[in-house]
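With one protein chain removed, the remaining protein chains of the complex are shown where they sit.
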Amino acid sequence: MLAMHAPDGFLAPGVAAVTAVISIAVTWLSLRMVADNLADRYIPLAGVTAAFVFAAQMVNVPVGAGTSGHLLGGALAALLLGPWLGSLVVTVVVLVQALVFADGGVTALGYNVLNMAIVPAFSAWAIFGAAKAVFPKTRGGVVGAGAIAAGLSVVLAAGAFSVEWLFGATAGVPFDRLFGAMVSVHAAIGVVEGLITGLVVAAVLNARPDIVEAARGVPDLSTSSRAVGMKPFLVGAFLAAVVLAIGVSQFASSSPDGLETVAAQQGIDEAARQHALANGVFADYATDGVGNETMSLAVAGFTGVMTTLVVAGGMLVSARALRQQGMS
Amino acid sequence: MSGPHRHLHLHGDNPAARRAPEAKLAGLFLFVLLVALTPTRWMIPIGAEAVIVGLTVAAASLPWRVVLRRLVTITPFIAFAFLLPFVVSGPRMAVGPLHLSQTGLWNAFGIVSKAIIGASATIVVASTTSVPDVVTGLRKLHLPAVIVTIMSFMWRYLDLIAADSGRMRQAMSARGYQPRWLWQARPLANATGALFVRSYERGERIHQAMLARGFDGVMPEPSRTRPVTGTDWAISLLPAVGAAVALIIGAWYGS
Partner (left out) sequence: MLRVDALSYSYPGSTAKVLEDVSLALDAGERVALVGPNGSGKTTLVLHLNGLLGDHDGSVQVSGIACTKPKLKEIRQRVGLLFQDPNDQLFMQTVRDDVSFGPANLGLDKSEIERRVEESLRSVSASHLLDRAPHHLSGGEQRRCAIATVLAMRPDVLVFDEPTAGLDPKGCLELSDLLNGLSQTQLIVTHDLPFALATCPRTLVLQEGSIKADLSTRDLISDPELLERHGLALPFGYVAPR
C-alpha cells in the first residue's frame, strides 16, 4: 500500500493538512541545509539524481515465482547523497509523479511526501548511523549497515502510515488490523529494498567511493572486505521479517472475539454517530472496533514516538556532522 | 517519449489546453481540495463533482478510454476499497448471497469516488499541459524557485537517463540475463549503481557548464512566459466554483 502513491481523500483532511505542514517545514529545512553545504552545485545534481531515482523505480526486480517488485529509493538516495539532499530529491520525484503522471493525489502530497521521502530518508540515515557503529569500518560494513537501514526504513514508513491512519482513517479498519497488515507486508518489501539498496551502494562504492555520502570517513573501502554474503543476508533478513510479521499479527488478532462484540454494540448507534464524524476533519474510526483499545493506543503511541525520534535523530546526527565538516 | 514512463501530455488544441498553466494548476488544486473535503454520504455534491469532472474530460476532448487507462495508478486502492464491505464491522445488509457491512460499503464508496474524481481531474490537467508549462505554472504560483528548478532539471534529463537505463537492461538480456529470483538481482543492482554514477557525473558536468556561462547561484528567469488572462482564471476556476456550489447545496439539504 505504502509503495503506492495514495490518492486524494484517502486520509482525512486534517491529517492531510498536518502532514503537509510537516513536509513543507522539513523540505524548507532540507533546502537550507543543502544550500549551506553544497553551494549552488546541488541544483543540477538534485535534478539529475531525481531523474535517476525515477528511472531506478522503473526497473523491475525479480522476487521469485514470476513476481517482481521495484526499488522505493528513499533510503538509497539518503545513503548516496546524504539525508537532506536525498529527502529533497525524492520529494521532487513524488511531486512530479503527482502532477505529471497523476500518480498520487494532489491533496495527498503531504502524507505521500512524508511517507515516501522524509521518513525513509532520515530514518535510514539514523539507523545506518547506529548500525555502522556495530559493523566493521570497512566497505562491507557500510554495505551491510546500509542494507539493514534501508529495510527497516520501509517498515518504519509503514508504521508512520498506520499512525496517520489512526488520526485520519476513512474506513472502519481499526488501527491494530491495518498496522498488522502494513508492517507484515512491508517487512517483506523491506527485505527486497534492503538487499537491492545494499547491492547498489556496493556497486557505487566500486566505481566512485568518493561520492557516497554514507562512506564518508570510512578508512577501508577495498572491494575485498565483505561483512555478509548475499545468501546469509537474505536468509537472515527473511527470518527477521517473518518473526516481525508473526509478532505483529499476534498483536492484531489478540482478541478477535472482542472485535465481534464491540462491533455488535457499535451497530446500535452506528447511524447516529456516522453523521457526526462524517463532518469531522479528523476521523475517529481507528478507535472504533479495536479489539484491545489500551493496547492499540500503546502500540500506536510507541510507533509514532519511535518514528519521530528516529527521523529527528537522523536530522540531528547529520546536521551535527555537517557542521563539524564545515568547521574543519 | 518512449519507455515505461510515458507521460500524460497530449498535443492538441482545446479549451483546456489553451488555458495558462498557473490558472489550471490553481483550479485543479482548489477543485480537488473541495472533493477531498466532501463528506462521504453527501450524494448530491459527490454526484455533482463527478459530473463536473466528466464535463472537463469532454471539454479537453480526452477519449474516455485514455482516462480509464491512466486511472490504473489508483487500482491498489480500489482493491483495498473492495475489501472494506467484508472486513468492516457494523450492521450487515444482504446483497445477493453476500452479507456486507453498511459502513464498509459507504467507506468503499467514499474512497473510490474521491480517488477517481481526484485522479481524473489531475489527468485532465496533466494531459493538456506540457511539462515545461507545468513547471512555469508552479513558478508563477510561487512554489520555491529552487524546487521548480530541480523539477525542470529532472524533466530535462529524465529521457536521457531512462534511455541509458533501458540500454543497460538490453545489453544484459542480450547476454542471456533473465533473472527470476531475488538472489539473481546483483547484475540489476550493479547496473543501477552504474546509472547513479553516470547521473551524478552528469550533474557535475552540468554544473561546470553552468559556471562556464557565468552562473552564480541564481537561475535567470525564463525569457518567454505567456501572460495569464481573466478568461484563463474564469474558465480554470469554474470546476472549483461548481464544486463549492454543490457543497453549499449539500450542506443546505443536510446531505
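Should a chain be cited, it is by its letter among A and B, assigned in written order, with residues numbered from 1 in that chain.
Note that in this section contacts are C-beta pairs under 8 Å (C-beta built on N, C-alpha and C of every residue); 3 or more make two chains touch, one makes a residue touch a chain.
Note that the coordinates shown come from a computational prediction; the quantities given were computed from them, not determined experimentally.
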Contacting the left-out chain in the complete assembly, out of B:206, B:228 or B:247: B:206
Contact residue for the chain not shown (choose from B:152, B:165, B:199 or B:236): B:152
Hidden-chain contact residue, picked from the options B:97, B:176 or B:214: B:214
Listed residues B:44, B:78, B:100 or B:160, member touching the removed chain: B:160
Absent-chain interface as seen on chain B, which is shown: 132, 135, 152-153, 155-157, 159-160, 202, 205-206, 208-216, 220-224
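Operating definition for what follows: only the chains that are shown with their structure count from here on.
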Partner chain A, residues of chain B touching it in the complex: 3-5, 7-9, 25, 28-29, 32-33, 35-37, 39-42, 70, 73-74, 76-77, 80-81, 84, 87-91, 101-104, 106-108, 110-111, 114-115, 117-119, 122-123, 125-126, 131, 134, 138, 144, 146-147, 149-158, 160-162, 164-165, 169, 179-186, 188-197, 199-204, 206-207, 210, 215-217, 219, 255
Chain B-touching residues of chain A, taken from the complex the two chains share: 1, 4-10, 13, 16, 27-28, 31, 35, 39-41, 43-52, 54-56, 58-59, 61-66, 71, 80, 88-89, 92-93, 95-96, 98-107, 170-173, 177, 192, 195-196, 199-204, 206-208, 211, 230-231, 234, 259-260, 262-263, 266-267, 270, 274-275, 278-279, 288-289
